[in-house]
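Dropping the structure in here first, questions after.
Of the protein chains in this complex, one is absent; all others appear in place.
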Amino acid sequence: MFRFIMSRLLVVVAVALALSVVAFFLLNLAVDPAQAIAGEEADLLEIEQIRQRYGFDRPLITRYFEWFSGVLHGDFGVSYYWNKPVGELLLERLPETITLALMSLSVTILVAIPLGCAAALNPNTFIDRMALGVAVSAQAIPNFWLGLMLIILLAVIYPIFPVSGDKTLYHFVLPAIVLGASSVPPVMRLMRTGLLEVMNADYIRTARSKGYYGWRLLIRHSLRNALLPVVSVLAVQLGHKFGGSVITESVFAINGLGRLALESILGADIPTVQILVFVFAFTFLALNLLADILNAYLDPRLRT
Amino acid sequence: MQFLQNLVSFGKIKKDLRDMTPVEVMLRKARLHKGFKFGAGLLLIIAFLGVFGPMILGLSPYEQDLTQRLLPPVWIEGGVWDHWLGTDGNGRDYLARILFGARISIIIGVGAACVGMLIGVTLGVIAGFFGGWVDQVVNFILTCQLALPGLLLAMTIVFLVGPSIFVVIMVIGALHWTLFLVVARSATKRIRSLDYVTAAEAIGASKLQIMLTDILPNLMNQIVVIFTLEVGVAILSEASLSFLGVGIQPPTPSWGLLIAEGKDALFYQPWLIILPGIALFLLVVSINMMGDGIRDITDPESTVE
Partner (left out) sequence: MTEPLLKISNLAVSFKTHYGQVEVVRDINLTVNKGETLGIVGESGSGKTMSMLAMARLLPPLAYISAGSIQLDGTDLLALNTAKFHQQISGKKIAMIFQEPMTALNPVYTIGRQLTETVMFHEKVSHATAVERAIDMLEAVKMPQPEQRMGQYPHQMSGGQRQRVMIAMALMNSPDLLIADEPTTALDVTVQDEIIELLIDLQKRFGMAMIFISHDLGVVSRISDRIIVMQKGDIVETGNTADVLTKPQHPYTKGLLECLWKLEEPRQIEKPDNMPPVISVKGIKKSYTLSGGLMRKATIIEAVKTTSFEVLAGETLAIVGESGSGKSTMAKIINGLIPADQGQVLYGDVDVTSLTDKQRARIVQPIFQDPYSTLNPNHTIGYIVSRPLRIHDIVPAAEIKQKTLDVMAQAGLTEEFYHRFPNQLSGGQRQRVAIARAIILEPKILICDEPTSALDVSIQEQILDLLCQLQKDLNMTLIIISHDMAVVGYLSDRVFVMLNGEIVERGKAEQVLKSPRTDYSKKLMASVYNVPKPQSEAGAPL
């Protein structure tokens, strides 16, 4: 088990390292940071002064190592756009994003897993078709549009929920539904196919021959096996929710990391954007590692 | 599925499915698949309207008429028959803009999915065929790609490089190839271990010949399914980018952009948001239903009722 975790951890570190390179070089090569700070109207002399003041005239490699060693020591650099240390910005915005991500994950789990089970247990019936319909629709509805529609319906016509903002948990209900809905199709489909596959497995036939049926069969012999792949996908989806909350946060005016990302991009604020790319990627990797460990706990075949 | 194979020996099915070539079997299943027929039909209609609609109606998506601003659709009071779906804030005909938007969506969706397919399938077939360290390297690239926040990166690149249809296609495509890779790789691995590939090696076929005649054609069914689904994903990505202002730029009518433009009038002219959203929904639903249909049709184990 220890060996297993260590090997996964090694992969995480290697990937994170590679991504820090990608994030840094992609952004610093695509745009001239001095130009970005100086703004559109600045003349060449001004830009040159900024370049020297911030040290942009030095080779990219040197700057990468400087930046990365800073990141390792907890120094995330200073935002040009907000004139603040990036670390501070992140800490300010983090709680909103975490709340939103966890709430939307709950929405996904509460909708997708029962629906997937119901569909798998009644294949080719009305229930199955309805579940498939939900999946196909949720897959095709653009996230931001769903948000706007919910605002029109549940905040304007029937003012049940607030239109936007992030003051109370109540404010997070609509955004959580929107963000959660986008993960329903993959999770539901996987739950359905996984459970269908399990229900056709030889060991379920064995369990039936031992006298198991109905709910008992589902809970004692099928669910754990069928949930194995779902756990991994949930981790992926939660990772996406951290990085993909850009749209939802901007539609509902939630001051989270997603909105920070959008604002930083529009302000060409490279230090913030590169840290955000790195942080989202790292979160994703960490969540996947967690899922791997959970899977190893659930599936004895992975433990040896 | 052994049961089905057993069934085959009982005569009845033998006459029908067993005497057909693989293509005939697929066509037969396609004719019987309701979801596929519905999706493909709807897609054809949308594509037809997108390509020929503006021409037939004689409307331009760009022509402004500031005296006719923010007209509602005909079924709402104040609507006029000159503009069936009303006009936008600049007095441009909304029907024309929505129809024209279909072109943008389809071009970007198909283009980006092609880029993604090219990257993903190439890497996947190579990784699956050679295995070993090649596979390890590809797997590392895959993990990196999966970890990257796609939308955020797409926004950043489009914003920094400068938005145009070509850039949007390339960026979305370059960020949506992982599914192609995973599917192509596992299918290649499976096919590689089949006896007919070993038989091809034994008769002296080269690696390239094997990849092109034995592996790729047998992957195509699965790849086509992923392709259609990725067209849908790419269309939604483009809409999201345009909605956030870092995709297609005005005055080109992209559906995401139309929704963004209508957002300020959320309370007073909600149709400006609702209509392009429905268009987007219908297009992606039709594509996805077609994709799901193709999956059923090409799956040798599936039976269509």
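For clarity, chains are labelled A and B in written order, and residue numbers in each chain start from 1.
As a working rule, contacts are C-beta pairs under 8 Å (C-beta built on N, C-alpha and C of every residue); 3 or more make two chains touch, one makes a residue touch a chain.
Here the structure is a predicted model, which is why all the values come from computation and not from measurement.
Visitor: Looking at the whole complex, which visible chains does the left-out chain touch?
Guide: Counting the whole assembly, the omitted chain is in touch with A, B.
Visitor: Which residue from A:Ile109, A:Met130 or A:Ala201 sits in contact with the chain not drawn here?
Guide: A:Ala201
Visitor: Which of A:Phe25, A:Phe68 or A:Tyr212 touches the chain that is not shown?
Guide: A:Tyr212
Visitor: Residues on chain B that touch the omitted chain in the whole complex?
Guide: 2-3, 5-7, 9-10, 12-13, 16, 18-22, 25, 136, 194-196, 198-206, 209, 213-214, 217-218, 300, 303, 305
Visitor: Taking the full complex into account, what residues of chain A touch the chain not shown?
Guide: 3-4, 6-7, 10-11, 123, 201-203, 205-214, 220-221, 224-225, 228, 298-301, 304
In this text, only the chains that are shown with their structure count from here on.
Visitor: Could you state the distance in Å from the CA-based centre of chain A to that of chain B?
Guide: Computed from C-alpha means, the inter-chain centre distance equals 23 Å.
Visitor: Report the residues of chain B in contact with chain A in the complex, numbered from low to high.
Guide: So the residues of chain B touching chain A come out as 140, 143-144, 146-153, 155-157, 159-161, 232, 236, 239-240, 243-246, 256, 259, 263, 266-267, 270, 273-274, 277, 280-281, 284-285, 288-289, 292, 305.
Visitor: Sort out for me which residues of chain A touch chain B in the complex.
Guide: Residue list for chain A touching chain B: 11, 14-16, 18-19, 22, 26-27, 30-31, 124, 136-137, 139-145, 148-149, 151-152, 156, 236, 239, 242-244, 246-247, 250, 261-262, 265-266, 268, 273, 276-277, 280-282, 284-285.
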